[in-house]
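Reading through the C-alpha cells given below for one structure.
What you see is the complex with one protein chain gone and the rest in place.
Coming up: chain A.
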Amino acid sequence: MTTTLSRTAERTGSVQVRDVRRTFGRGRKQVEALGPVDLDVRAGEFVSIVGPSGCGKSTLLRAIGGLIRPTSGRIELDVVGDHPLAMIFQDYGIYPWKRVLDNVRFGLDIQGVPRREGDLRARDWLERLGLGDFAGSWPHELSGGMRQRVSIARAMTADPEILLMDEPFAALDAQLRALLQEELLQISQRDPRTVLFVTHSLAEAILLADRVVVMSARPGRILLDRQVPFGRPRTPDIRRSPEFAELEDELWQTLRAEVTEQLGTQREALGGASDGSR
C-alpha cells in the first residue's frame, strides 16, 4: 500500500498530550489515576515510560490509544493513514480462536487488505520473528515467549504509525525477556516508527528508547524526562557502558523516592483505616 512507501520517506505519527487527567469512579470511591500530564512525542521517536505500580502509565497509554477518554485535557495524534495505531498488551491479547497466521493478519483484515497480500505480509513478519513454522498453530500450542512474538508480529504487520506497548515483556522470564528486547531493538531500528513503551524495567527502557520518561506515584505526573545518550543503530552492548549505568542510576533515584513515599502512604492508610485494601 502507498502509506507504507510514503512513510519511509517521511516519518509520521506524532503525539501531543496536553494537561491530561483521568479519574476513575464517582463520589467517595473516586480515584485520581493520572495527571496532569504533558508529553510530546515526535514522529518516529521511541519513548519509554517508567513509573511505580499503579501510577497511571497504562492509563496514559490507553487514553492515547482511545480505549478510555481523559477526564480533562486533550490528546492529539497527527497521523496520515486510516488505521494509524497498534497496541501490544502485557497478556499478549491474541485470540485463542484464531491460528497464528490469522492472528497476525488480524490488523490487515480490519483494514480490509486483500487476503493474499495480508497473508504475505503476515508471513513475512512471522519469518522475521522466527515463527515461520508455526503459522498454522493454535495459540495454546505456543509458549509464552512465542505468544508475545505473535503479538508483536500482529502489531508490526499492521504497519502502524504509532505503536503502543503496555509492559509487553512483563509476563516473560528474564532470559526470554532479554532476548525479545534485543529483537525489538533490531526491529525498531530497521523499521523506525513512533513508539510509546511502558515498562517497569529501567534497563529495558534505556536500551530501547530515544527518551525515557519517569512518572510519579498516583496520580501519575511526569517527574523526569531524559534523552538517552546513545545514537542509532545501537547494540545491546551499550548496557555495559558507564553512561548507561549513570542514566539508569539517575532514573532509579527518582523512582526510588516515589516508591518509598508510596509505601509510606500505604502503611499510613493501613494503620488509619482498614479501608482501601485494593
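Just so it is clear, contacts are C-beta pairs under 8 Å (C-beta built on N, C-alpha and C of every residue); 3 or more make two chains touch, one makes a residue touch a chain; residues count from 1.
Keep in mind that, in the parts below, contacts and distances are computed from a predicted model.
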Next on the checklist: Looking at what's absent rather than what's present, what does UniProt name the missing chain, "Oxygen sensor histidine kinase NreB", "ABC transporter permease", "Multicomponent Na+:H+ antiporter subunit G" or "3-isopropylmalate dehydratase small subunit"?
Outcome noted: "ABC transporter permease"
Checklist entry - Out of A:R42, A:R74 or A:R115, which is the one that touches the chain we can't see? => result A:R74
Next on the checklist: Counting contacts across the full complex, list the positions on chain A that touch the omitted chain.
Outcome noted: 2-3, 6-7, 9-10, 12, 22-23, 26-27, 63-64, 66, 69-81, 84
